[in-house]
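Note that this complex is displayed minus one protein chain, with the remaining chains in position.
Order as written gives the chain letters A and B; numbering starts at 1 within each chain.
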Amino acid sequence: MSAVAAATRPVERQAPAPLHRPNKRWTRFLLPVYTIVMIVYLSSPIVMMILYSFNDLPGQIDRQSARFWGFTFDWWKNVWNIPGLPGAFRNSLKIAFPSAAISTVLGALFGLALGRYRFRGTRGVDFVIFLAIAVPEIVLGASLLSMFVLAGFPLGLGSILLSHIGFSIAFVAVTVRARVQGLDRNLEDAAQDLFASPVTAFFKVTLPLITPAIMAGFLLAFVLSLDDFVISNFVAGQESTFPLWVYGAQRIGIPPQVNVMATILFAAGIIAAITNVVAQRRRG
Amino acid sequence: MSDRDERIVDPATMQDIMRHRLTRRSVLRGAGTGIAGFSLASFLAACGGDGGGNGGGNGGNGGNGFDIGQIYAGEPGDQINFANWPFYLDQSKNNEGEVFHPTLRRFAQETGIQVNYEDVINDNAEFFGRLQPLLAAGDDPGWDIIVMTNGRYFTTLVANDWVYPLDPDRRPNFDANAASWAKDPFYDPGNTHGMAWQSGITGIGVNRKLVNGEVTTMDDLANPNKVGTNSVGMLEGDMPDWVMINLGIDPTTSGPEEWRDAANWLRMQQESGTVRAYYGNEYLPELQNENLSATMAWSGDVLYSEVWLQYDMEFVFPEDGALLWIDNMMIPAGSQNPVGAMEVMDFYYDPEIATMVTEWVLYMSPIPQTQELIEANAAQAEEQGFKGYANKLYQTARSPFLYPSDEFISRTSFGRDLRTQEETEEWDAIFLPISQG
Partner (left out) sequence: MRRGVDTPERAEESRKRTLGSRRRLVPYYLLSPAGLFLTVFFLLPLVLMIYTSLQSGGLLAGGFTFTWEFGNYTEVLGQYQRQFLRSIQYSAIVTVVALLLAYPLTYWIAFYAGKWKTSILLLILAPFFVSFIIRTIQWKFILADSGPLFGPIKDVGLLPDGFRVLATPFAVVAGITYNFLPFTALPLYVALERIDKRLVEAAKDLYASRWQAFRRVVWPLSIPGVFAGFLLTFVPATGDYVNADLLGGPGTTMIGNIIQQKFLTELDYPEAAALSVILMVVMLVLASLYARILGTEDVERAAGAQA
């Protein structure tokens, strides 16, 4: 690392006066402006989504169009009016909660083991986790479909749930593991020196410390399940989830109610994330 | 617009037209029950047989190992799940802006049975793909009524016993009111497995603002000067047959040689740069949103968009011919409620109900009486002072696309019915690569 080497050079030797380009004012603004531009770019579809939930479509037309005709609250008033949509939305929630809950429990245990203990096969397990995060979703979705079909397992909400847990575990595990690795081992040892059993030490010392990571893992697993499209597309059979319904609907035109629902979900997600961050800050 | 006399078509004439076409085809395939039955049997023999199959399909017992008495022994349940194509059922909004289907509401009022209706079908191949694993495993498919176009997927469903035979004693409305072309079609003799929902033609949907000049032939869709680049849609499922018709080939008697001719035209079109994408039903929002200047389209979709949604588009009957097809209601095997399903199916053969549907979907109704009823409704609306509405209804009743003349029908043709594994593979090998880029 050249910087370190440079730092150890004796300071007495006079470094030749470098050709300093004077620090022009405008270059200072380059990066911040760029950041703002990027934020605008990244949020443009969201802005579009929220804006068009107020799109006052003319006449009998009730499917979204690229053109914005004016403001109306109609779609917000009649959110649940599209046949099939509320059911699909409910299905998404019905799957997301258990999926997040189960994968959080399983993943947290997994992450804890990975982070604290050294055991045979660590490398192998590491690689599997890495795979689970990096594998293209279509490969996973297609494989799960093959397996369910071969095993004669019925395709539906159950197969979706199992698949979601499958890919969420790795994400939760990694989140928890990262936190566990950063923990000071001495804390738990200290607790044990005070004659606490390992179990008590775990519950009273370790667990509170890794709870933020577990919460974050839960949130992550929840969002992954709620938003999942590719894998659900393969294993859903005849059932529908919110993203699946939207994908099907966009072929004939999505109703603006979809914008409304997505906006609600988005707002909920933001609130949850902010709460999580604030809560973490409080814990110190 | 055609002459007043031709508008109200004599059902008998219509029957003759359809039958004439059928007998031409019968040379190869047979319109009669016996020959169709034989084809079915030989098809199954060629397949090495699948569970429960030996030909027949001759009505009555429904052959194929299904016992009609047993299937229809239960009570009509409380709920029927009905899967259909989009824009295929009458739709309305109540005062709170809630979307509902008036005919389904009528049905619920009259019978107490709720119908869960979803327009999830966009493409025969795709819907079949979703359904097949469940049917093959003997699982509950989740639907009591599905609507499939005549053609290879219809045939496959029947041949593999993946649909229940219909009970001929449970369709009095059908027997009384169905057009003769809907009764005993060549692909489903005796209506053993399906009842026509609507019929339609595949032509060209045109956005007048975005094209240069008149678009009237298939070749116009390959002409960038007329339609621009990257702005033409093609219907993936229909295009092989449609292109053959417009090249002067009769698809029903075509073989791999002719298929290759069609494929060559499609490649030529691709090279001209006009094609934007190959679609199922999703071409319609693209046309509505002005992403397409012209596209292969289904008559009712375009007519509906033009007449009721006031989009600036028109449906064009290509000069060299159009594809004719019939969508059919079927009951997938494993359905929990075939009795209720048949009640629903027969309900839509009541002329008054059928009129409510046709006025909305603007496709060819299998109930000829609807034409008079729509005229009557139009006259009534006019009397009550709803001029605009009345005009729309008159347009509907007199549309050559809904109530076609003999001459009109003679310029259409059905598509190629693929029946064996070899044919299917050959067809796919020739046509699939075109849309797969």
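What we mean here is this: a residue touches a chain if its C-beta (ideal position, glycine included) is under 8 Å from a C-beta of that chain, and two chains touch if they have at least 3 such contacts.
Predicted, not measured: the structure shown is a model, and the values here were computed from it.
*Asks:* So one chain is hidden, and I want to know which residue out of B:103, B:291, B:305 or B:358 touches that hidden chain in the complete assembly.
*Replies:* The single option touching the absent chain is B:291.
*Asks:* Using the document's definition of touch, tell me which of A:57, A:191 or A:254 contacts the absent chain.
*Replies:* That would be A:254, which touches the missing chain.
*Asks:* From the list A:147, A:207 or A:279, which touches the chain that is not on show?
*Replies:* The single option touching the absent chain is A:147.
*Asks:* Going by the touch rule given at the top, which residues of subunit A touch the chain that is not shown?
*Replies:* Per the touch rule, subunit A residues meeting the hidden chain are 1-4, 6-7, 9, 15, 17-18, 20-21, 23, 31-32, 34-35, 38-39, 42-46, 48-49, 52, 64, 66-68, 105-107, 109-110, 112-114, 116-117, 119, 125-140, 142-147, 149-150, 162-163, 165-167, 169-171, 173-175, 177-179, 198, 213, 216-217, 219-220, 223, 226-227, 229-230, 233-234, 242-243, 246-247, 250, 254, 258, 262, 265-266, 269-270, 273-274, 277.
*Asks:* Please give every residue of subunit B in contact with the chain that is not shown.
*Replies:* 47-50, 123, 125-126, 128-130, 132-133, 136, 156, 159, 228-231, 270, 275-278, 289-291, 420-421, 424-425, 428, 432-437
Note that in this section only the chains that are shown with their structure count from here on.
*Asks:* Which residues, counting only subunit B, touch subunit A once they are in their complex?
*Replies:* It is residues 86-87, 93, 96-99, 116-120, 122, 130-131, 133-134, 137, 139, 141-143, 280-282, 284-285, 288-290, 308-310 of subunit B that touch subunit A.
*Asks:* Show me the residue ranges of subunit A that touch subunit B in the complex, using the header's touch definition.
*Replies:* Interface residues on subunit A, with respect to subunit B: 58-63, 65-66, 74, 77-78, 81-84, 149, 152, 154-155, 237-239, 248, 250-253.
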